[in-house]
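Once you've had a glance at the structure underneath, I'll fire off some questions.
A selection of the complex's chains, in situ.
Per-chain residue numbering starts at 1, and chain names A and B are given in the order in which the chains are listed.
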Amino acid sequence: MAISRSNIALFFIFFICLSSANSSAKKKQHTPCKELVLFFHDIIYNGHNKANATAAIVAAPEGANRTILAGEFHFGNIAVFDDPITLDNNLHSPPVGRAQGMYLYDTKNTFTAWLGFTFSLNSTEHQGTINFMGADPLMNKTRDVSIVGGTGDFFMHRGVATIMTDSYEGEVYFRLRVDMKFYDCW
Amino acid sequence: MAISRSNIALFFIFFICLSSANSSAKKKQHTPCKELVLFFHDIIYNGHNKANATAAIVAAPEGANRTILAGEFHFGNIAVFDDPITLDNNLHSPPVGRAQGMYLYDTKNTFTAWLGFTFSLNSTEHQGTINFMGADPLMNKTRDVSIVGGTGDFFMHRGVATIMTDSYEGEVYFRLRVDMKFYDCW
């Protein structure tokens, strides 16, 4: 009897050990440990909107100027931006931070961009930065880029961000929706 | 007898627990969990090869133009690219994806570049993106850059990529071989 009781306990412990080892092996779950949806608003300088513009074309291939996106699907343009981030899709909502960095158009026969940028969040809810990098094939409804690091509330975070073009007006205003899923939260 | 049997079991469990703790501590092995070798092909626009070019110089220091790489080891040139990726070293092999992003030349007294780019893979074998960043001292036979993230088949992957200049023609065509080793595969 005594032995069998201790054997049951042993079995129980054995199970705990196994599940511990197991959870260690599968420790990185594919369910996010944190999620966040934010919008940002990009207004490209076109020579006439200095006060409102939040982005400027700063590099272009030979023959192009920097007040209008280049021909051939803007191939070769680099834009620098400092865009307001909002909780909803309204440009005039109180900003909770700034999206800062650059994008470049990199294809001659369709619209694709490449992104390197940071969300600098400064609100009662979130303090810190989130760093993004990746390809942005603009004609796709959703595009996935990497969240490669973070600081503050997002210390060492990694994940995947899904970017959607929520709205645009001509070639001047672009509103992007960013669904962030963090899988490594620390 | 009963006790000794349960003690043997205890010892066995103890060993399992230890090895569990141990595998947890050494969980990150320095042997890759995935490997991949691909080639990409960069043809720089020189003012005469518009149809074939896959890259364009878009930024240059004062005094330089953008149809020829700048003097002084191209210091200050930024090129934007959208290069075909192939499984072998033949430019005309069917592409399995595109290498998209930018490189910049950053030294005055030798050839070194800095890279930020993405492999967008779209083949029967691989769907997804791989994001790269790092210094590229071109005169070295091999150069290591970081794989900082990925999406799709390469969800959250990290690793190291070894880049080799496989071939080049003048200052227009460059073929790069990329040996990817992933150490964090999810």
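The rule is simple: contacts are C-beta pairs under 8 Å (C-beta built on N, C-alpha and C of every residue); 3 or more make two chains touch, one makes a residue touch a chain.
These numbers come from a predicted model, not from an experiment.
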Per this structure file, total copies of the shared sequence (2 shown): 3
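Just so we're on the same page, only the chains that are shown with their structure count from here on.
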Superposing rotation of chain A relative to chain B, computed on C-alpha atoms, to nearest 5°: 120
Inter-centroid spacing, chain B versus chain A (mean Cα positions, whole Å): 20
Residue ranges of chain B in contact with chain A within the complex: 2, 5-6, 9-10, 13, 16-17, 19-20, 23-24, 27, 45, 47, 53, 56-59, 65-67, 78, 80-82, 98, 100-102, 116-118, 120, 129, 131, 133, 148-152, 155-156, 186
Partner chain B, residues of chain A touching it in the complex: 2-3, 6-7, 10, 13-14, 17-18, 20-21, 24-25, 27-28, 30, 58-62, 75-78, 104-108, 112, 114, 116, 133-135, 137, 144-148, 158-160, 183-184
